[in-house]
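Just one protein chain is left out here, and the rest sit where they should.
Let's look at chain A:
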Amino acid sequence: MTGPSALEQLYQQVILDQARASHGRGLAALDVPTEAAAHDHAHHTGESHQVNPTCGDEVTLGVVLDAGTIADLRWDSQGCSISQASLSVLTELVTGKPVDEAEQLGETFRALMASRGQGIDDTAADTLGDASAFVGVSKFPARIKCALLGWAALRDALARATTTPLKEDA
């Protein structure tokens, strides 16, 4: 069946597809560096657990950094299609990118979510790729936090990875 149009604006096909694709799902598969590799101090890992207390949705997201680049990103999560799609999209978007670029993408995405359905300028939106499809979410205040859940975990995981040495290093 065809859903009503307001609903389709929120749940764009790319969001529904990404929610099913779940790129990055499976934290156990995170490519954690061997102890030897970690000891060269170029590798760091960070993990973050975030919950949405109003609905109980949660995510645990892990990153592995190699010389300042996100070498691997995996997550476990249960939540609505918006939160799951957002995690899938961000995984595709930031894996292989330098940390500062990933953080900039996070800022751009947060600006998109704060835009109340108005969107952001095209140049910035283009950097977001599939994540720009979430513009419809920004019209629904109750759902913005769903889209931001994964990005909050990413920001926190990156902060932990860049400030905390590996356990093996300690």
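One rule holds in what follows: a contact is a pair of C-beta atoms (placed from the backbone, for glycine too) under 8 Å apart; a residue touches a chain by one contact, two chains touch by 3 or more; residues count from 1.
Quick note on the criterion: contacts and distances are computed from a predicted model.
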item	value
Protein name as given in UniProt for the chain not displayed, "Cysteine desulfurase", "Extracellular solute-binding protein", "ECF transporter S component" or "Cell division protein FtsL"	"Cysteine desulfurase"
Sole contact to the chain not displayed, among A:7, A:29 or A:114	A:7
Residue of A:82, A:99 or A:131 touching the missing chain in the full complex	A:82
Touch residues of chain A, complete complex, unshown partner	1, 3-4, 6-7, 10-11, 16, 20, 54-58, 78-82, 84, 140, 143, 146
